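First the structure, which I've put down as structure tokens, then a few questions once you've had a look.
For this depiction, one protein chain was excluded, whereas all remaining protein chains were kept in their positions.
Right, subunit A next:
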């Protein structure tokens, strides 16, 4: 069953993705090397990070060729983490304000 239903991308695609990951990593390294700071640094680093993660998931982990049912299984629960990030960011902000107010 696995052999029959498994989509086999050509090796050349893996080599291209490999090269792309190298280039993206190199770009995010350059962001640090040239000491880009502030909002632009965050934007660039997160942009390259999301691209790299997307390419790894889509091509290396074959998710691009999987059925929608599996994509939903992986994608929907992960959204909960984003909600948690927002909640904890609000909480951390509040803790920092109280620390700066009462402990310094």
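By our rule, contacts are C-beta pairs under 8 Å (C-beta built on N, C-alpha and C of every residue); 3 or more make two chains touch, one makes a residue touch a chain; residues count from 1.
Going forward, contacts and distances are computed from a predicted model.
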| item | value |
| --- | --- |
| Among "L-lactate dehydrogenase complex protein LldE", "Cytochrome bo(3) ubiquinol oxidase subunit 3", "Molybdenum transport system permease" or "Acetolactate synthase small subunit", UniProt-listed name of the chain not shown | "Cytochrome bo(3) ubiquinol oxidase subunit 3" |
| For subunit A, the residues touching the chain missing from this view | 1-6, 8-9, 11, 14-15, 17-18, 21-22, 25, 28-29, 31-33, 35, 41-42, 45-46, 48-49, 52-53, 56-57, 59-62, 66-70, 72-74, 77-78, 81, 84-85, 88-89, 91-93, 95-96, 99-100, 103-104 |
